[in-house]
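A single protein chain has been omitted from the complex, and every remaining protein chain is retained in its original position.
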Amino acid sequence: MSIIDDIKESVIRGHIDVNSKYPPDLKDKPGVKDLVQKAINDQIDVSQILRQGLIAGMEMVGKKFSDGEYFVPDMLLSAQAMKGGVQLLEPLLKGEDTKKLGIVIIGTVRGDMHDIGKNLVGMMLEGGGFRVIDLGINTPPEKFIEKAREHPDAVIGMSALLTTTMENMRSSIKALRDNGLQNKVMIGGAATSQKFADEIKADGFTRDAAQSVQLVKKLLGIAA
Amino acid sequence: MSIIDDIKESVIRGHIDVNSKYPPDLKDKPGVKDLVQKAINDQIDVSQILRQGLIAGMEMVGKKFSDGEYFVPDMLLSAQAMKGGVQLLEPLLKGEDTKKLGIVIIGTVRGDMHDIGKNLVGMMLEGGGFRVIDLGINTPPEKFIEKAREHPDAVIGMSALLTTTMENMRSSIKALRDNGLQNKVMIGGAATSQKFADEIKADGFTRDAAQSVQLVKKLLGIAA
Amino acid sequence: MTFDKLTIAEPGDLIFGRAPKPLKFRRGFEIGSGQVFPEINFTLPQMIIDESSWQEVKQIYKDIIEEVCKRAVDLYTPALVVEFELLPPMTMNPDWGAEITGILAAKLEEFYKKYGLKSALRVTPVDIRDNDRPPLMRSGIMVGNMFKSFELCAQAGADILSIESTGGKEVHDEALVNADLQAIVFALGILAVNDMQFLWDKIVTIADRYNVIPGGDTACGFANTAMVLADKGMIPRTLAAVVRIASIVRSLQAYRQGAVGPGKDCAYEGPFIKIITGTPISMEGKSSACAHLSCLGNISSAYADLWSNESVQNIKLLSTYAPVVSVEQLIYDCRLMNIALKEGNASAIKYRDWMIKSDAFLDPQAYIFQPDIIFAVAQKIVDAASPYKMVLSAVGETLKILDHAISENALKINDTELRWIDILAMQFETLPADEGILIDSMKYSQYADKYLPEEYGIQ
Partner (left out) sequence: MTFDKLTIAEPGDLIFGRAPKPLKFRRGFEIGSGQVFPEINFTLPQMIIDESSWQEVKQIYKDIIEEVCKRAVDLYTPALVVEFELLPPMTMNPDWGAEITGILAAKLEEFYKKYGLKSALRVTPVDIRDNDRPPLMRSGIMVGNMFKSFELCAQAGADILSIESTGGKEVHDEALVNADLQAIVFALGILAVNDMQFLWDKIVTIADRYNVIPGGDTACGFANTAMVLADKGMIPRTLAAVVRIASIVRSLQAYRQGAVGPGKDCAYEGPFIKIITGTPISMEGKSSACAHLSCLGNISSAYADLWSNESVQNIKLLSTYAPVVSVEQLIYDCRLMNIALKEGNASAIKYRDWMIKSDAFLDPQAYIFQPDIIFAVAQKIVDAASPYKMVLSAVGETLKILDHAISENALKINDTELRWIDILAMQFETLPADEGILIDSMKYSQYADKYLPEEYGIQ
């Protein structure tokens, strides 16, 4: 098994380095950091390490999650492990490799303090290769507008869980448009639905974080 | 107890005439018809017989129904009894007494065969002194339009019980307006609500037949 | 198939989960042999059904069945019955109903293969003959489309065929608000029974041809209308109870023509049919409050082989879509019944009796659901010589029982109701023993123009 495969495998298992005790059975064994360092020393093409090792591993992780074999914490461990590897590669990577797929601005709308769902979405998107700007909870339209101005190409993600804050998605979208901002907007949260998304002229909706990556790609025209 | 009171009482009890066996305890006793005839012979003012006897009695019946002391069949018996009396008075009555309060055109909208609720509404309205034109079930917009043309002052009542026929209320109302007809429209039926009525620009809504009389009066500006 | 004695000979043997004539289904399970299963129903949210919305309609049914099956698997339900109750346009255009049937059947098959979810699909076309007044029951385009609908749905993957048929309803609707017992008995004991004979003979033939199960019918349009009207205080609860009893015979007729169950959920006359025929029944109660309120919330589950929510629109609640909420509640209710059954007969009977005690003394409609009363009334039915006579003696028996219950103070009832017990008894006295006389007298009644005798094979 090549070192690239080892890297991929340790990303999947979420084993950061030789000192990290998770997963129990890999304790004291070399982790992603160690292997990536070794690969670098062995002069292996860095973008191959990145793509066939780290990213390939993370893709498997996403799949395992969708298949119910992994939980969110499993994913987070892998994400951490991957980050460790990427940090070592960064100085050596050429531009196009580090470039993010795009920017997503997410926030829970005004009056709503639920953010676990939103946070998971953010996490998934980062894992999926996007830069995520999190505006937190209780986000007034002005804040969405401000950030949208700074990033006209960014996709905006709004979350709401209360029947009494859903309407703030409508007003936030309207505020964006009234200010001439054309950023694509996607929405989500327990109380929302595709029907509601259509009604308030949102560009996209998903019922769970997992699908949000696909959705953003679609909205940005990266994927169909 | 005056004969007027007797008439009122027999309307309330729904005792038509001496031959009718309902209600059991009044069997073989003079009923509304007999008493009204006697009153006429005694030269009592006919409009007094109508107002203080028959109509006053029917009003009590309505009240008893709202208070849960009467069922619909009780009301129907009284209504029949009253009709019997009115028939005797009609030839002697002056114009304004016979004049109806107004016209109501009711029907269950296209695609919907539920009509018990609608029929009850019609019954209540007749009891309440309105002329009711019943278009039956499965009523296409054209039929509403045709009748509305004939009676521009009539109130139109639409009924629908299916989530999949409610929308036909919207289209029926639109059709009326598109044809320049301004008849007031009220709606009802299990699936409908005030919210839905507002949404489809209906002029009125009630959850039950009892309230429909008040509603029509309001729509016709007869009552506040 | 005539039933001249009770298949369940002991009131003590009438219980949820067990029926003398269980039914086997191809996706791996049996109804009536010791377990109660959820039967989930659902319908469209507020929308129009036409060509323009058809794609959306299909998508909605796809979403519903997917979510419902997922939840059923998550909660380890031993088996799931799904009812697809067509909406009128889906029967008027038989292809549409068949298309949805196909979608549902395919998904059930998929979940059976993937996750071992055992299931059966009940399909219920609409009795669109009711579209015209007076309705044409045996001729005309509606009749044609209705039977076509059964045919195509059977082909498309239905496991069970049912219908809420409406023969006689055109008379019954008005008779009901008039509390006119004579017309009610005419509608249910003569018109309805004749139509059931005609209708179910054909449905059974179709079912046999495609080798699907001819389920059963329901007096929904008669007795449930009465139940809803009584609940709204529009007609006496006693009358609603009598109408329920008077409707047993017309629903029973389906089984005489060859239906084998499971009875339809909204057929609250089911327990009477179960004790007579021994076929499994579907019931609904508190579980179907989303579809109509009722005074039979618990007692209705005492004899259920399937436990249903009757129907709910696909709208979003705080947790998820309403059909998923319903299926979860049904599954939990069934778990309790199945645990009691597993513990043995004593426990099951104990639980059954709690369900009965819960409601029986609070409403005449619930009172008649006690095992000994079901037994007594059913006995009267099997003993009688003709459908009309069955209705007469069942109604007579019921009036006696209610009268007795009231004088014994065994039943909560208010004065407004009391008055009506007497009136109904009086009316009952005037019913002729010979149905011919009734048929003739109806020709000159206020109902004469509501129905077409020839459409019921009577002059």
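In this document, chain identifiers A, B and C correspond to the written order of the chains, with residue numbering beginning at 1 in each.
One rule holds in what follows: a contact is a pair of C-beta atoms (placed from the backbone, for glycine too) under 8 Å apart; a residue touches a chain by one contact, two chains touch by 3 or more.
The shown structure was predicted, so the numbers you read here are calculated from the model rather than taken from an experiment.
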| item | value |
| --- | --- |
| Touch partners, limited to displayed chains, of the chain removed from view | A, B, C |
| Option from C:Met1, C:Leu336, C:Ala410 or C:Ile437 whose C-beta touches the chain left out | C:Leu336 |
| Options C:Ile8, C:Leu117 or C:Val324, residue touching the unrepresented chain | C:Val324 |
| Contacting the left-out chain in the complete assembly, out of C:Gln313, C:Gln370, C:Thr398 or C:Gln427 | C:Gln313 |
| Contacts of subunit A with the absent chain, listed as residue ranges | 21-24, 68-73, 76, 111, 113, 115-116, 119-120, 123, 136-138, 162-164, 166-168, 191, 196, 208 |
| Missing-chain contacts mapped onto subunit C | 43, 71, 74-76, 231, 285-287, 289-295, 297-298, 311-313, 315, 317-320, 322, 324-325, 328-329, 331-333, 335-336, 339-340, 343, 347, 350-351, 354-355, 357-359, 362, 412 |
| Absent chain, residues of subunit B that touch it | 163, 190-191, 193 |
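By definition in this document, only the chains that are shown with their structure count from here on.
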| item | value |
| --- | --- |
| For subunit B paired with subunit C, centre-to-centre distance based on mean C-alpha positions, whole Å | 33 |
| Chain centre separation (subunit A, subunit C; CA means) in Å | 52 |
| Length of the line joining the C-alpha centres of subunit A and subunit B, rounded to whole Å | 64 |
| Junction residues of subunit B, two or more chains touched | none |
| Subunit C: positions in contact with at least two other chains | none |
